[in-house]
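Only one protein chain is missing; all other protein chains are in place.
Lettered A, B and C in written order, each chain numbered from 1.
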Amino acid sequence: MSAHSEHAKSPLKMYFAVWAALLAGTYITYKVAFIDLGPFNPVVALGIASIKATLVALFFMHVYHAGERLTKLVVISALFFLMLLLGLTMADYATRLWS
Amino acid sequence: MAKAITQPVERENYLNKEYGVWSWLLTTDHKRIALLYLISITFFFFIGGFFALLIRLELLTPAGDLVQADTYNKLFTMHGMVMVFFFLIPSIPAVLGNFLVPMMIGAKDLAFPRINLLSWYLYIIGGMLMLHCMLTGGVDTGWTFYTPFSTAFSNTKVVEAGIAIFIAGFSSILTGLNFVVTIHRMRAPGMTWSRLPLFIWAHYATSIIQLLGTPVIAVTILLVAAERVLHLGIFDPKLGGDPLLFQHLFWFYSHPAVYIMILPSMGVVTEIIACFSRKRIFGYSFVAFSSIAIAVFGFLVWAHHMFVAGISVYSALVFSFLSYAVALPSAIKVFNWTATLYKGSIHYDAPMLYAFGFLGLFTVGGLTGLFLAALGIDVHVTDTYFVVAHFHYIMVGGAVMGYLGGMHFWWPKISGRLYPEGWARLAALIVFIGFNLTFFPQFVLGYMGMPRRYYDYSHMPEFQVLNVLSTAGATVLGVGYLLPMIYFLWSMRYGKPASDNPWNAAGLEWKTASPPPTFNFDVEPVVTWEAYNYDELDAPHHQEVPVGR
Amino acid sequence: MAAHVDALFIFLLIVTGMMALLVFALVIFFAARFRHRPGVRAEQIEGSHALELTWSIIPLGVFMVIFIWGAVVYFKERTPPTDATEVYVVAKQWMWKVEHAEGQREINELHVPVGRDVKLIMTSQDVIHSFFIPAFRIKQDVLPGRYTVEWFRATKPGTYHLFCAEYCGTQHSGMVGDIVVMEPAQYEAWINGTSTGPLSASGEKIFAELGCSTCHRSDVQGRGPNLQGVYGRPVQLADGRTVTADENYLRECILDPGSKRLKGFQPIMPTFQGLVSEEQVNALVAYIKSISDAQPAMGEKTSAGSRLPQPLNDNERANAQPMEPGLKK
Partner (left out) sequence: MAHNPALLHHFATEQQQRNSASLGMWVFLATEVMFFGGLFCAYLVYRHWYFGDFAAASKSIDATLGATNTAVLICSSLTVVLAVWAAQTARKSLLVAMLAVTMLFGLAFLGIKGKEYYDKFEEHHVPGASFSFDNVEIPGHPGEYAVPRHAEIFFSLYFIMTGLHAVHMIIGLGIFSWLLYTAWRGRFTPEWHTPVEIGGLYWHFVDIIWIYLFPLLYLIDRHP
């Protein structure tokens, strides 16, 4: 039968919980941006964004319940190559003598 | 060694099942789409080749006397764009890969046949736009689109060419997407990863690059177009933008793109060498994983195109080091192919001649890559004819040799006819000689200091002798490329009918009819043997057991 | 430099030639020895981990030797000696404009004396170009909006090719010129015969004309930092970073004063972007460098006929410390 028979119990509660967490995250990001945390402002902002993105991917996009590792592999390799692009490019900009 | 058969009644196959233009233009059969690609990339190959001949003719004499400076600049730009984006990148994947990937893994079709057709249409739309751009004035930025020349100074059709490449890029992405999903999901029972032909491994690695690299150049081209049309300045030095950022983003795709061209060719050559040595490939798993290693490491080395561009010394060191890391898997492949010949039973049919040619030319191309990755030497030879010679050894000596070898090898399967073997061997020889005559002198020219993209070298007439040699070679090469087109067309009508397995080759594609039926196999094949089981095939009393017939 | 590059090149030719010959010889030998004979079947060989390791590790070792050697040569190519004679180059479609520190201007020609280190400080007015002297084995892209640097030491008098090696538009192949290497005595005569006053002097004039000297005073700390002795020193920026005040930094401060402002100064300097030409920026940079004490080996330059100002005396040196924090007006 359906591939989703594993979710025998209704996932609705989880969906609403994730939704509430996402909204809370948005509110916190917005409020924290107006507080001076020194160098930690971008860290907090991007940290919350990453948590939100992970929540969406894991629960709304069902990566958490994916039957096989392949989906996770695709996600991880996309992020890996993104980091290569950003990391190696910034490696140049961070080490240019004149800046 | 090819065996012909006479067949009184023609079986139903993918070619004769339906007739009429619409049966082709609306087909979702991967084999028919492969033929659509074959026709279209051949068209663009000869357009690009025509530009190349004009370039070589201009360089016959030091003075700029055949064409004008602007025309010459457009010629090499459009030669590069057409050959890279409309011939080399789709060449093996979209023709041979499209035809063979489903058959080799025992599937009826690619996972998304309609997306496959869509990707051909995208290619054609991109190609038509490129053609329109060329016919109405062309573009002169060099295929590299370097800013700020492309964004603020060139007054040619940069945006149109960019959009053409953007669309063709989408076609490439969709092809790669189809291959990845097909290889993961559509393998026949028993076709495990370790039983896959190395051609499939090569295409899997290629698809990774197509999927993860192409989007970056797509967005980069969009940024150039936005800067040109909407004046959104991202790379504009007048606003404080950095032209080198464009080069980073451009080469993030365009270096791995070289592996999109060469990896499938490596896959083809692996199949050919195994078949004509009658042997299992030496070090199967090393050859398989070196394909993946090339795809991954290929993304780590892009800035070796920028050693003199003004990047930091430290990142130049890192990129030089990583460039040697990507040289290693290529070397491993060459050694394994060579070792496969050892104690083989080697036949000299035309595909094998192309494979030998590939081995020789790719080795030279790869080794000259070591020169370019060495920082101290790169400073001198980059942007000279040394680089031009190097990448033609890889892309033409490597990729095109593999493509032609593969076309000969699988032509009986594709067309159901045998090509004329004598002519084919002659053509392979002409291509090899013509190629070396064209491009070897360019290594010397480059080290002597002749910069690329010069249409007039009257300031340095000492370069003429080598340029004349190169032009002579290009003429020979042109003949060598025309010959196969002529006898392939001839054989479609007059060639002897081919048996199902004229080479007695291993691989599922040879276990079905030539040409194959629409769904490739009459019953789903079940694989019970390892790849390259030439030992069994050559056993004295071996009886070909059709699977899936 | 050419000798270093050629040595590495010959080493690579030998090494890669041996690799290629090995592969070709094996392929040809196997192809002939194991050609198909009726009745003889191929012998199946699975592979060999020992062999795979051998032909991975040996090439890797060779590669590392090439990498390190190449990197060493590159470091030499990329590190101009501090006492090199400086020449400013402005590239535009499609010509090279050259300005010597002594004030001579040339187009598509560069006269240099034999045996002296020459440092080129280059920028472009429009697109990317590349200053390529094949005989000296050096090349460096010339970018709009910033300086790039390359250097060489000519060892034999003669005339050498100068090429633009980065495609730059219609007359790219016409953007060629000559490097004229002269005996020191001849060069001396040439430079004295054509001089129009040092570049730093015209820089000083521009400095005064543009009113720079009202804020950047040379005697005391003005509203802007005192520029005596700035060049070549690490300076602390308002945002806390420390950078070296090299040519590119000075250039940015003229065209883009806000972005890398010194610590302790108000952001009051207007931008000169679009108000000064590339040549004028070069002259200003040359002037600011000339009033710095970070110019070692002055003696060699003076003997070569340079008319750069003398080093600062101790009293001036005491004033020339503008980069310390807390020196706000």
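As a working rule, a contact is a pair of C-beta atoms (placed from the backbone, for glycine too) under 8 Å apart; a residue touches a chain by one contact, two chains touch by 3 or more.
These numbers come from a predicted model, not from an experiment.
In the intact complex, which of the presented chains make contact with the chain not displayed?
A, B, C
Looking at B:Thr220, B:Ser254, B:Thr438 or B:Ser499, which makes contact with the chain not pictured?
B:Thr220
Looking at the whole complex, which of B:Phe289, B:Phe440 or B:Phe519 touches the chain that is not displayed?
Reading the full complex, the residue touching the unseen chain is B:Phe519.
List the chain C residues touching the unshown chain?
Answer for chain C: residues 238-239, 256, 258-259, 261, 266-267, 271, 273 touch the chain left out.
Touching the hidden chain in the full complex, which residues of chain B are there? Just list them.
107-109, 111-113, 115, 173, 177-178, 180-181, 184-186, 211-216, 218-220, 222-223, 226-227, 230-234, 238-242, 245, 248-249, 252, 519, 524
Name, in rising order, the residues on chain A that touch the hidden chain in the full complex.
Spelled out for chain A, the touching residues are 1-4, 11-12, 15-16, 18-19, 22-23, 26-27, 29-30, 33-37, 41-42, 45-46, 48-49, 52-53, 56-57, 59-61, 70-71, 74-75, 77-79, 81-82, 85-86, 89-90, 93-94, 99.
Throughout what follows, only the chains that are shown with their structure count from here on.
I need the chain pair with the most C-beta contacts, please.
Result of the pairwise contact count: B-C comes out on top.
Using the average of all C-alpha atoms in each chain as its centre, how far is it in Å between chain A and chain C?
43
Centroid from C-alpha atoms only, then distance chain A to chain B, rounded to Å. What do you get?
37
Roughly how many whole angstrom separate the Cα centroids of chain B and chain C?
That pair's centroid distance is 38 Å.
Which residues of chain B are in contact with two or more other chains?
Expected reply: 244, 313.
Would you mind listing the residues of chain C that make contact with two or more other chains?
If we look for residues of chain C contacting two or more partner chains, we find 146.
Can you check the complex and tell me which residues of chain B touch chain A?
For this pair, the touching residues of chain B are 184, 208, 212, 216, 244-245, 248-249, 252, 299-300, 302-303, 311-315, 318-319.
Would you pull the chain A residues touching chain B in the complex into a rising list?
Touch residues, chain A against chain B: 70, 77-78, 81, 84-85, 88-89, 91-93, 95-97.
Looking at the complex, which residues from chain C come into contact with chain B?
Touch residues, chain C against chain B: 4-5, 8-9, 12, 16, 19-20, 23-24, 26-27, 30-31, 34-37, 40-48, 51-52, 55-56, 59-60, 63-64, 66-67, 69-78, 93, 126-128, 130, 132, 134-135, 137-141, 143-146, 148, 161, 163-174, 176, 256, 259.
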